[in-house]
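Partial view: only certain chains, each at its native spot in the assembly.
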Amino acid sequence: MVAKNKQSRSVSAIFEKIMPKVLLVIAIISILTTIGIVFTLLSETIEFFKIIPFFEFFTGTVLKPLGDNAEFGVLPLLTGTIISSTIAMFVAIPIGLMTAIYLSEYASERVRRALKPILEILAGIPTIVYGFFAFTFVTPLLRAIIPSLEPTNILSPGIVMGIMIIPMVASLSEDAMSSVPYSMREGALALGATKLEVTWRVIVPAAMSGIIASFVLGISRAIGETMIVTIASGSNKNFTFDVTQSMQTMTAYIVEVTGGDAPAGSTLYYSLYAVAMTLFVFTLIMNLIAQYISRRFREEY
Amino acid sequence: MTVSTFTANSAANTVKDKTESKKGMVYNTKDLNLWYGETHALKNINLEIQENDVTAIIGPSGCGKSTYIKTLNRMVELTPIVKISGDIQYREKSIFDKNFKVEDLRTHVGMVFQKPNPFPKSIYENVVYGPKIHGIRDKKVLDQIVEKSLRGAAIWDEVKDRLHENAYGLSGGQQQRLCIARCLAIEPDVILMDEPTSALDPISTLKVEELVQELKKDFSIIIVTHNMQQAARISDKTAFFLNGEVIEYADTDVIFSNPTDKRTEDYITGRFG
Amino acid sequence: MKHIDTKLVEKKMGSRLTTNTVAKNVFLAATLFGLLVLVILIYRVVADSIGWIDFEFLTNKLSTDPEKAGIMGAISGTLWLMVVVAPVTMILGVGTAIYLEEYAKKGRLQAFIQTNISNLAGVPSIVFGILGLTVFARALGLGNIVLAGGLTMSLLVLPVVVVASQEAIRAVPQFLREASYGMGATKWQTIKNVVLPAALPGILTGVILALSRAIGETAPLVVLGIPALLIPLPDGIFDKFTVMPMQIYYWTLDSALVAEYANLAAGTIVILLLVLFIMNSIAVLIRNKFQRRF
Amino acid sequence: ACGGGESEEEPEENAGGSDENTEEPAPADEEEALEGSVVIDGSGTVYPFMAKMAENYMTNEEENVSVEVSRAGTSAGFEKFLIEDGTDFNDASRPIKDEEIAKAGEVGFEPLELKVALDGLTVVINKENDWATELTEQQVKDIFLASSGVKNWSDVDPSFPDEPIVTMGPNENHGTYEFFFDEILEGQDLVEGVNLQQDYSTLVDLVSKDKNAIAFFGYGYYESNTDKLTAVSVDFGNGAVAPSLETIGESEEFDYSPFTRPVFTYLNPEMAKEKAQVLDFAIYAMENAATVASETGFAPIPEEEIQANIEALEGLQ
């Protein structure tokens, strides 16, 4: 009764043949997405560089995209991006790492299981919410401490970005540290080491590649973060290293220029793509570095 | 040499080895009980361990050997659910005393584990880890410690040219001897070894066994082993554990040639375990 | 010759232990810092929104009058967006995961797709916005409608679904596959009838997390150009739309014109956080309930 | 949303021109209800006016038409207006430029200028600033001009504090910038370091937090923030005049007129011919311009200009 039931065989045979191909096509969509990104960015970026020389773009310290004598130097945006990401990492790296250490080495299992999901809420809060938090809470707070701080400045969004990235750094570092075998801890404790000495001289070095990868991913995240800086750092295209001032990042520039729906065909329009391309390359490099580190330096305990 | 043997059923008594009173006593365990949550893992242990002896602890799997040896340096307390009653005196001080810091205890009492567990650092860094955390910074002194400890662990010749290579490049047996060297570097008084050779090949095992014989000149050694032959070969005294109790504790020759308890005999002759 | 002076060690022990205790408390403080920020942040938005969130706020359409304004438009826009994002990411994400885990031979192509997905996960969301603007809104001529926004968001959250589904599929024990093959099932029948049902909780968890990411994203939609004032509710995926984060963005910007807009923005934030919290809780519940059934 | 019982009542915005009852969704006249969308972008200054207008239109007039209003800024808006299949309207806080008209010609239409209201460019300072509440027109210019050499308040008037002036304003995306730069400063260079922002809310916030700040923008943004900002009364030669709906006006009779400017919306007539709802909305907007203007911080334009606009629109039918 069963074995004779041949009629469905042919149907399932067809599925059997086409499904791998269908799935391959689906899997290739992810590649197409990347190609799509690179292609859209590249084609308009090339147009841009036909108008503004490559060299001028990357060495120009003035960005004045509108008006009669427009200038397109990306350095103000690059410094804005780098400074905000650096500030973010100054917050996220120590606090994230210390959080990871606490959760992985000091906290009891119960505390760990309670704290971790709460921390992860921080990572899930929409960045727009952080943006207003930076602008309406952190900036006034900081201005009480640093009176010279401008109401829009790069410091406050930098700090808030750091807070947003803490859970990412903490979670990835904690994973790296938890995967150091327990016998390492035993080995060190048996020599009379305190918990801190075990952590600092054995666990952290052993988990270093995972920890560094988490930092690099955090930096990449900070570089790509948009709404926080857009809202809290204003739209001043300052070329400066003074963190109390308003600066614009690459991402915030893109938001400003696209504002509603960027006009096609102008230099301004092309500059959007040139900046986006620069941003894309930056984050891509960061991601590749992170992958390289975690692959290359994977510990074999 | 006469030895008073001991069976666990008369648990309140303490083993005393009167003939060797010239030797000091490093550990004195008194009415020790230990629970993992509800599991009663050690029951009324009373044991005296002598200086410069190799004391072997044998018994079937799960009888509490590891638990006991980890209690001696209080590593067992890393498991949060552990509860302990009774006392252990190390050199006449209770190890559970508030003023006696576990870190101090563990500086006096080194430990070697079943699976070699070097740190993922260079050989040199492995050995100096202990001295460094205890505050020795002088490069010369550290170099001396490294050489002395590696020689002490009979591995100096094999690694002296590659001190700054990663310890993971060593074979299992070499790693275990490195762990012993790492332990020697803090110049302990007692060395605890929990089945130090069970993860090693026969040749490495032999080397470690020879090493233990060597080390007993300077250290008191307590060694857990599954391997009866090993216990017979290298130890002076043997304690036989069963279900968390010490069934018999005596000179190794006595235990192996003339055990008092039927269960000891059964175990030694391979009838269970 | 003794190198280690026991006395000295004992003397130093005190300060080492103190350092350890201090460090422990510093680490704890660092951990609590994140929580503190969370508490402040939530306290502030809740305080600002008190008295503004009620049934009408949830069911009214957008209005320039703060007393009448509601977020029904943003809510229905968000729902329609999910109508696009959920199936698209599900099909693309799970399909990719099945291909990588069940069909792909371990080789160049497989490694390339895998690396590519990790890289996509790190591409800034605003770059996806530009992709969406260029490809969906402009080249395909869709404009700033739900479909264009949904497709953009789908690509953005795709890596989340792929990675979660891969893990879920990998966790399905081999013996279940063997049981199916043993009865004469083909590979696809086995995947469809055994692997996917068993991996479903993990996949669903990933999809929910991806959706909650999509619900909170602002930057790509800013690039796509969501109108500041859009009163009619979208009726389908070909309508223009707005979503909660965009409403928050515009209301806060316009609080310079009408101070009460700040309260509306806070109210919207509270609703948005609530929705995200519920979604994440569901994901956690699914994960805990179906964990380790084999 | 939280207005208690009041929100149930008849909205007062209904006053704008049409006399039907809002509770009946269908429009009174026999024409079938319009549908489709009207797309408006452009000036942020005009945005509140247009948003209100759009909302009134959708609630009182044509329920099935979707009027969507964005506000990229006058210039950025024009870039979207002057293309094939661009926006239907572009709001502007300055008149269209010749090159923009030319561009429209290339695309194939002639933008129809609809003046909708009058705005007074308002110079604002921090609440704590008690010295610069009255300035002459020249002093205002000097503060923003590079050539004047003014750096500190004391450079403007020796009795002012010897502290640096912090100048701010909307950025080049905005018509307000261009009006100030082209009309008031006559195209001379702006002072170094002026803080130009995209968002007016940022500017309001910046000025409200900085004692030495001075900025300029449309009257509406001041009117909504009188608790946070002080408006500078400007002396154009006949004593200081504070900007207000009464003093803003185009003709010489109005005291604030040198800083007054008309605001516009530009219509793509081709769109109006193609889409009935676009034209209908345009006419509605003109009919109700006066009411909505005063509600959103603008002064109304004279009745005859409105009528002229309506005639022009009806000519498109």
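So that you can tell them apart, the chains are marked A, B, C and D in the order they are listed, and the count of residues begins at 1 in each.
In this section, a residue touches a chain if its C-beta (ideal position, glycine included) is under 8 Å from a C-beta of that chain, and two chains touch if they have at least 3 such contacts.
As the structure is a prediction and not an experimental result, all values here were calculated from the model.
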item: Copies per chain type across the entire complex; value: A x1, B x2, C x1, D x1
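In this section, only the chains that are shown with their structure count from here on.
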item: Those chains which touch subunit D and also touch subunit C; value: A
item: Pair of chains whose C-beta contact count is the highest in the structure; value: A-C
item: Innermost chain, taking as reference the mean of every protein Cα atom displayed; value: A
item: Whole-Å gap between the CA centroids of subunit B and subunit C; value: 52
item: Whole-Å separation of chain centres (CA-atom averages), subunit B against subunit D; value: 86
item: Where subunit A and subunit B are represented by their mean Cα positions, the distance between them in whole Å; value: 50
item: Overlap residues in subunit A, where contacts from two or more other chains coincide; value: 192, 194, 197, 259-262, 264
item: Contacts with two or more other chains, residues of subunit C listed in rising order; value: 9, 16-17, 225, 227, 252
item: Interchain pairs in contact, sorted by label; value: A-B, A-C, A-D, B-C, C-D
item: Partner subunit B, residues of subunit A touching it in the complex; value: 108-109, 181, 183-184, 186-194, 197, 201-202, 205-206, 299-301
item: Of all residues in subunit D, those that touch subunit A in their complex; value: 41, 70-73, 75-77, 79-80, 83, 171-173, 195-199, 202, 205-206, 209-210
item: Subunit B-touching residues of subunit C, taken from the complex the two chains share; value: 1-4, 6, 8-10, 12-13, 16-17
